[in-house]
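Of the protein chains in this complex, one is absent; all others appear in place.
A, B and C are the chain letters, set down in written order, and residue numbers restart from 1 in every chain.
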Amino acid sequence: MDYFTLVIAAIFVNNIVLAQYLGNCPFIGTSKESGVAIGMGLAVVFVATMAAAITWCVQRFLLVPFDLAYLQTITFILVIASLVQFVEMFLKKAVPPLYKSLGIFLPLITTNCAVLGIAIICQREEYTLLQTIIFSIASGAGFMLALVVLASIRERLDLARVPTSLRGTPLALIMAGLMSLAFFAFKGMAS
Amino acid sequence: MREALRMILVLSLICGLSGLTLAAVRQATGPRIEEQVLTYVQGPALNQIFANADNNPVLDRVAIDLDGEAVTVFPAMVDGQLAGVAIEAFGRGYGGDIGVMVGFATADGSITGIGITTLKETPGLGSRVVEPEFREQFGSRPGQDMALQSQGGDIAAIAGATLSSAATVAAVNEAIRMYSRIKDRFPKRWSDQDTP
Amino acid sequence: MNRLWKEFSKGLWKDLPPFKIVLGLCPVLAVTKTAYNGLGMGLAVIFVLTLSNLLVSLLRKAIPAKVRIACFIVVAASLVVCVELLMQAYAYPLYLQLGIFVPLIVVNCIILGRAEAFASKNPTHLAVADGLGMGIGFALSLTFLGSVREMFGYGTWFGMELAGDWYEPFAFMIEAPGAFVCLGLVLAGMNALTNWQRRTRGLEAIEGPIHDCKTCGLCATKPRI
Partner (left out) sequence: MIMTSVLVLLGIGFTAAAILAVASKLLYVYEDPRIAEVESVLAGANCGGCGFPGCAAAAQGVVDGKAGATVCVIGGDEVATNVAAIMGLGFSSMEKQIAFVDCTGGIRAEEIYDYAGVSDCRAQNLLYGGNKMCPEGCLGHGTCVTACQFGAIDMGPQGYPVVDPALCTACGACAQVCPRGVITIWGMTARLTHLNEITDCLAPCRQRCPGQINIPRYIEQTSRGDFAGALETIRERIPMPLTIGRVCPYPCESACRRTHVDAPVGINMVKRYVADWEMNSGQRQPVTCAPETGRRVAVVGGGPAGLSCAFYLRRLGHSPTIFESMPSLGGQLRYGIPEYRLPKAVLDWEIQGILDLGIDVVHGKAFGTDFDLDSLKEDGFEAVFLGIGAWMNMTLRIEGEDTKGVETGTEFLTKVGLNMETGVGRKVVVVGGGNTAIDTARTSVRLGADVTLMYRRTKGEMPANIEEIIGAEEEGVKYLFLAAPTRIISDESGHVTHVEYIRMELGEPDETGRRSPIPVEGSETIIDTDTVYTAIGQKPELSCLYDEGGNCPLEQTKWRTLAAHPVTLQTALPHVFTGGDMHTGPGIVITALGEGRKAARSIHQYLTDGAPHYSAKVQRDLIPYTMFTHVPDVGYRKRSTVPHLIGCDQRVCTFKEIEGALSSEEAKHEACRCLRCGLTCYNRDLPARECNEDGCVSRS
């Protein structure tokens, strides 16, 4: 499997939100403004990549040798939660401007199942470390793409005349459905 | 400093406790999980091979020692007699190992059929090894090594999935080798008994 | 007792997740292809949510603030792994269906959200009532959504044939787009219902009565280091 296919598949064909149903809470929750969406998207790309790389090492050097694969979930989430907190502290200290723009999204990522999902998918697919990193960047980018597109649509929809009951979250979900339908067209382009 | 220590202590303790709990649960459920996995992963393949068996090959499975490694053998009984056994073997495919369950007739050591247990091949190409057209080529033939047509044998490879086909063949050959080394022990193991 | 009932019942209608508080969407969308899957996931969530609320509430005084989130997550994750193991042992086909989403229960915002927003601040019995209520509400919602999607998508309900051969299954409903649209329409229905109720009570209809992602409190919570 070449890396190009891996990237295309992760962004479009198996889009983490629209095809895999992962990371939906932040997808709906932070897609009200495109500025916020971009911030959240970048934070996810960053954390997901780091988390996938670290969890890959944990799995490879700790869980497999000791035959503890069933502890995957708990170790991964612990790693992610600590990582998020660590990254937050690190950014605050080392790169305050970045912290100001991404910092507020970091705590939200702990509960973003896309991050844990990406780490677990990498294990299920038995990717190499390089593949893991590429896959997680691409998946994060796919998340960001979907998020920004939905946010842009919602900004316009806010102004449209729609039945009262549909305003807000319901319409956002329906829009997400239509986007997901559009992404269906990528099926078969790469596996 | 005290706070940091407390932080470390509490988190480590909680982790340790959860490890203990989980290990215990794991221990308790382990055998049952194994059986479930066999029933739902190997079971369907066995049913394809021994359509007429009147026992449950999964429940009656036996681990046989072969050069220090345990080989799981699934016996099939017909009318209380051991009619055949199945052995799972793996071949390296395009997307990972392909698990193949190979069934042998105990009477003459011929292959009764094969079933695919696990595979991660490309959908539409390599994954077509599960299709009957491909699988049935292996049925009812003597238990000796075989090869793809391209390598001088008589197994028709799936178009565009030579690697997956070859992996299947390799797995079958592996199973044949294992079978030939342990087949002598079967009569002893299932001598006229209904159940082991 | 009153209080207990209140905390329990709010999860059943007033704060019904995920329809009233839009939380835990991933399992809602992913596993509700059939009513059976929905119910299975719901039961898993009830188990995890109730016990995690219980444990968090018990441990709430011992946990230092800085590793609070990590501790909550370890508790939740342990329970999830338990569920995973039990499901493998006793409901393996369900486990195969729910696949990756069982481990993901741990990042279901409902679990961490209730731990953070409720269990870590309330006594044990209330926390359990809250978790049980929310869990049951969640399970019912999932079953409902699964039923709707299964009926349209397969023409069956819990595997039982509902329609004759003439029924052409509406495959859209069981794919990802259908999940989004279906949930969107259900939420719109909830809004319409709320507004209808408000109108019958002589109140003015309001736009989008459904809470957005607010209730879990995580958004506002920053781990303090």
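Brief remarks follow.
We take it that contacts are C-beta pairs under 8 Å (C-beta built on N, C-alpha and C of every residue); 3 or more make two chains touch, one makes a residue touch a chain.
All values reported here derive from a predicted model rather than from experimental measurement.
Contacts of the undisplayed chain with the visible chains, over the whole complex, involve A, B, C.
Interface note: of A:Ile11, A:Met50 or A:Ile74, the residue touching the hidden chain in the full complex is A:Ile74.
Per the touch definition above, the residue from B:Ser12, B:Gln81, B:Gln151 or B:Ser180 contacting the chain not shown is B:Ser12. Against the chain not displayed here, chain B makes contact via residues 4-5, 7-16, 18-20, 22-24, 26-27.
Residues of chain C in contact with the chain left out of this view: 66-67, 70, 74, 220, 225. The chain not displayed touches chain A at residues 58, 62-63, 66-68, 71, 74-75, 78-79, 81-82, 85-86, 89-90, 92-94, 156, 159-161.
Note that only the chains that are shown with their structure count from here on.
Among the residues of chain A, those touching two or more other chains are numbered 70-71, 74, 78.
In chain B, the residues that reach two or more other chains under the touch definition are 15, 18, 22, 26. Of all the residues in chain B, the ones that touch chain A in their complex are 15, 18-19, 22, 26, 95-96, 122-123. Touching chain C in their complex are the following residues of chain A: 18-25, 27-29, 70-74, 76-78, 81-82, 85, 88-89, 104, 107-108, 110-113, 115-117, 120-121, 124, 163-174, 176-178, 180-181, 184. Looking at the complex, you find that chain C touches chain A at residues 22-26, 28-30, 69-70, 73-74, 76-78, 80-81, 84-85, 100-101, 103-104, 106-109, 112-113, 175-185, 187-189, 191-192, 195, 205, 207-208, 210, 212-213, 216, 218-219, 221-223, 225.
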